[in-house]
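One chain of protein is taken out of this complex; the other chains stay put.
Note that the chains take the letters A, B, C and D in the order they are written out, and that residue 1 is the start of every chain.
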Amino acid sequence: MTPRVKEILSWYGADNPGTLTNLARLLNHGRLAGTGKLVILPVDQGFEHGPARSFAPNPPAYNPHYHFELAIGAGCNAYAAPLGFLEAGARDFAGEIPLILKTNDNDVLREEKDPNQALTASVQDALRLGCCAVGFTIYPGSAHQLEMYGQLRAYAEEAKRNGLAVVIWSYPRGSGLSKEGESGIDVVGYAVQIAAQLGAHIIKVKLPTAHIEQDAARKVFDERHIPIATAAERVRHIVDCAFAGRRIVIFSGGAAVFDDDKLLDEIRSIEAGGGFGSIIGRNSFQRLKEEALRMLGAVMDIYARSPGRDGTH
Amino acid sequence: MTPRVKEILSWYGADNPGTLTNLARLLNHGRLAGTGKLVILPVDQGFEHGPARSFAPNPPAYNPHYHFELAIGAGCNAYAAPLGFLEAGARDFAGEIPLILKTNDNDVLREEKDPNQALTASVQDALRLGCCAVGFTIYPGSAHQLEMYGQLRAYAEEAKRNGLAVVIWSYPRGSGLSKEGESGIDVVGYAVQIAAQLGAHIIKVKLPTAHIEQDAARKVFDERHIPIATAAERVRHIVDCAFAGRRIVIFSGGAAVFDDDKLLDEIRSIEAGGGFGSIIGRNSFQRLKEEALRMLGAVMDIYARSPGRDGTH
Amino acid sequence: MTPRVKEILSWYGADNPGTLTNLARLLNHGRLAGTGKLVILPVDQGFEHGPARSFAPNPPAYNPHYHFELAIGAGCNAYAAPLGFLEAGARDFAGEIPLILKTNDNDVLREEKDPNQALTASVQDALRLGCCAVGFTIYPGSAHQLEMYGQLRAYAEEAKRNGLAVVIWSYPRGSGLSKEGESGIDVVGYAVQIAAQLGAHIIKVKLPTAHIEQDAARKVFDERHIPIATAAERVRHIVDCAFAGRRIVIFSGGAAVFDDDKLLDEIRSIEAGGGFGSIIGRNSFQRLKEEALRMLGAVMDIYARSPGRDGTH
Amino acid sequence: MTPRVKEILSWYGADNPGTLTNLARLLNHGRLAGTGKLVILPVDQGFEHGPARSFAPNPPAYNPHYHFELAIGAGCNAYAAPLGFLEAGARDFAGEIPLILKTNDNDVLREEKDPNQALTASVQDALRLGCCAVGFTIYPGSAHQLEMYGQLRAYAEEAKRNGLAVVIWSYPRGSGLSKEGESGIDVVGYAVQIAAQLGAHIIKVKLPTAHIEQDAARKVFDERHIPIATAAERVRHIVDCAFAGRRIVIFSGGAAVFDDDKLLDEIRSIEAGGGFGSIIGRNSFQRLKEEALRMLGAVMDIYARSPGRDGTH
Partner (left out) sequence: MTPRVKEILSWYGADNPGTLTNLARLLNHGRLAGTGKLVILPVDQGFEHGPARSFAPNPPAYNPHYHFELAIGAGCNAYAAPLGFLEAGARDFAGEIPLILKTNDNDVLREEKDPNQALTASVQDALRLGCCAVGFTIYPGSAHQLEMYGQLRAYAEEAKRNGLAVVIWSYPRGSGLSKEGESGIDVVGYAVQIAAQLGAHIIKVKLPTAHIEQDAARKVFDERHIPIATAAERVRHIVDCAFAGRRIVIFSGGAAVFDDDKLLDEIRSIEAGGGFGSIIGRNSFQRLKEEALRMLGAVMDIYARSPGRDGTH
């Protein structure tokens, strides 16, 4: 156990040893083991966007085993997916990689201006599949947000009681937000705070822009001169919003980009801002496996060089 | 146990021996026993369309015993029906044919642009009636889809814990889809993926058309040149969407046709595309029993000759 | 135990001996004991229509004991009523007549175009009051129909597990149906089928008219020349819709009529069509008791002479 | 135990000895003990109308102890109040007066044309506070009526199983009724019947007017010449609607009046019509305690002289 992992675990004093053990499994697996940094492979796009859009760019990815192998081969800290994908490989790859069961999902067969998610798996499912954490998506800003917070509350309580960790995908969305607002720095910071207050161990958000959505927030950003000009500064603000860095916050890359330089620049910004890592889906599995392994290796190189951060002001 | 059935069972590594046993019962019963192919008789049309429309074309079919006898006589792998129809024969035909209890249903006394289903039977009902699986219908694309996914989740968890298999009828419908879209190749492929991610062991969809409903999907079908011109190609895509063939996907024939050549052509396409079989209701029980047995025999002839498929890319 | 009752019980092979015993109690009580025919006294009109409209025509009927005495005196097979009316006499008349507890009810203080019912009693209430069955009303065609089917499902499962029988009042109603449609032959036949598929032991419907509501159904009635010109023919079709006569279906008379010849003509049609009996409320308790006993006696005379029906095609 | 109380208890043959004991406690406490008549002090106006409107006319009434003392001092049969008021004195006055816990309430911070109530206390609360009954308000005629009936059903079942009595406040209200209709004789009679059918031991309604709201009811009142000209006649009809007097029905006085002659005239009408007593809130606690005691004494004088009524036709 490295001092950095020991330090991170010390922030979760309310959790039982079972949950700490599972957090430690996540932090101590793969190429970034012990660094306090995380790179996770998430594959829920088959559900969220449809199978052809997700897997036709790299047809072996239709097969659920592919993603286990990719995550293991790349040395990721964990692999996160919905129930069906995990059921299809949990026995075959048992013990080879920490698993995160996504417990709610939605599809794009309907578009709702105030989106919601269906409960698609349970905490008990996570336990029987040998997962170390449950994943749960919330949409702060949606008309369904309070219902989602309440569902998450129950899942988180049951997960913690059973020694699992809780990973929250916190995605601002809904009729109260503009399209730019969904990734605005104030809104993403707020989404991180909400997830942390709801009891998340790990929070996953999108890399924010410098857009500020809410007037009341803009007033504060201006008056207090909160630096948000560069991506690294925005990451640093997001980390502040995660209990001054006492909650693990990781960033998603969004749609597949074909300019790896741009992708790696983002990773450098996350690292520079004190972010804890990345969750990289479409940029991983929508390219040939060799290319994916090379790209993920480059990402991990950046995080592996990070000196860490003490997490307090 | 044939190698092919052993192979199929190996895809369900997350299931307990009870569920595997029931899957094996389905795969090892009737004329297609051991081939990995399935022909199932479903009779829920009394509920879904009304009794006169369903049974007046062949009045003996008003009697619930008729369908047990038809399924047994034809050598089907299983008989699927709502609670009442199974209760009316489960003791009389105990052990003679695997049963699938449909646990939700709707009627056409009202038409809703966003349809839903009522829970009409429970997992406990399936157990007390000696069934090997529960059946559950979802309507991806309906405004009620998230509620249905959540209900299914709970049923599937209870079924699997009790050693039952889960069969999902995945029928895209609702205000977000055009009429053609309900059977479009992208939408049906998406419906299969959703059912698989929700934990289905067996997925039942309609034979898709070459229509593409969603712009984002069309872009991928075009760019990646996914072949969908023939029915067999479309079946092959659907099988890909079912975890690259690692989930059993079967096809329904739709309304009664009186041109058996057309029907058998469809079966040949399903077989050629690597589909796992058919679920044939109205084309079975709405004709004289002798004709039905002859037709089902011809269908099974096609599947029985199929060399199987390894199910992976 | 008469051969006819034994035969009827044989249709319910999915039920435990407790439920069969209670079905036998219903079939073997009163003047029609052993005939396989049933005449039941239902008194839920105090709730459904109001006390003055229900009981002022015959003021002794305000008293709950009156109805127990009427049902016993007339030799009915059972007495059916809401919680309050049964609680008010269950001890006083314990063991003197089989009781059916109506477990949901509505009033006419509001008119809704899509009616619903409140749960007003439980299966446990039925057990503590010594009832042999629970009664449950559904409104096929109402926007609330799926909710009602789901509630019924839970009640029926609990009732059967506890050895009670399930009686469904299946009344088509709601914004999707015309006024004539509510008693149209296609719609009533559909309502019977739905109740049977939901697991009813006994189904209660209104005597249907020759009206056909749904175009898709009319097509079948025409093509197949289903005879529906006379009331007896319509009853026969309804019995077919009840699993080819393998579920007990009884008929209500509707509003009080003062022409007993007309009423008895209806009974003759039910008998001629193979119906299993009648449920007669307002025509019983809204007249002087002596007149009611005479009328019910005449009704039972008709059913008592019935040779029975084998119930299969 | 007086013969009259014994007779009243005999009407509740479905209840366990625990509930009968609590009913007996209500009937055998205070100045009207043993007469079969009841005068109850209800104080839910702090919740239902607000504290200033309720208690400023007599400021000592802000203190919850005041009402215990008033009910005890006046010799009431019971004191009824929401959770907070009972919690604030249940230990201090333990055993000095039977308590009825109101388990649902609403406020007037919003006006709804279809009112509802919140569940504000549980049956378990009633047990831990030593109450002899739970009180529950329903609004027959409101769009929320079916939900309220269903909640009441569950509360009543739990209360009876635990040996408590059930008191229903049955107040017709909602968009389907005119303002006059809420206290019309047909509607109040219907409200009493509904409460009785839902299993009430004691029903509380407003003193009805001669207004008739529903056409179908008016037809019966006219044809059957039901006498409703005087308040006493209307009370008699209401008692008929309460299972021909086999359920205890008591009357509320409404807003505070400052003409005690008018108030006592109402009491005389209730007594003359065979009503079982009164529930008097604002007319009690919104005046000086001495005046309240004198007024309540005068009310009890009237009931104490009542010869009783046999309760059957």
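Convention: a residue touches a chain if its C-beta (ideal position, glycine included) is under 8 Å from a C-beta of that chain, and two chains touch if they have at least 3 such contacts.
Note that the structure is predicted; figures quoted are calculated from it, not measured.
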Touching the absent chain in the whole complex: find that residue among D:M1, D:L119, D:A154 or D:A298.
D:L119
Omitted-chain contact residue, chosen from D:A14, D:L32 or D:L86
D:L86
Using the document's contact rule, name the residues of chain A that touch the chain not shown here.
11-15, 140-143, 145-150, 153-154, 157, 172, 174-177, 186-187, 189-190, 192-194, 196-200, 214, 216-217, 220-221, 224, 226, 237, 240-241, 243-244, 246-247, 312-313
Taking the full complex into account, what residues of chain D touch the chain not shown?
46-47, 49-53, 55-57, 59-60, 62-65, 82-92, 105-111, 116-122, 124-125, 128-129
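Heads up, the rule we're going with is that only the chains that are shown with their structure count from here on.
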Could you give the separation in Å between the centres of chain A and chain D, each centre being the mean of its C-alpha atoms?
58
Give the residues of chain C touching no fewer than two other chains, as numbers and ranges.
none
Testing understanding: with touching defined as stated, what is the shape of the graph linking the protein chains, line, ring, star, complete or other?
line
Strictly by the criterion at the top, what is the full list of touching chain pairs?
A-B, B-C, C-D
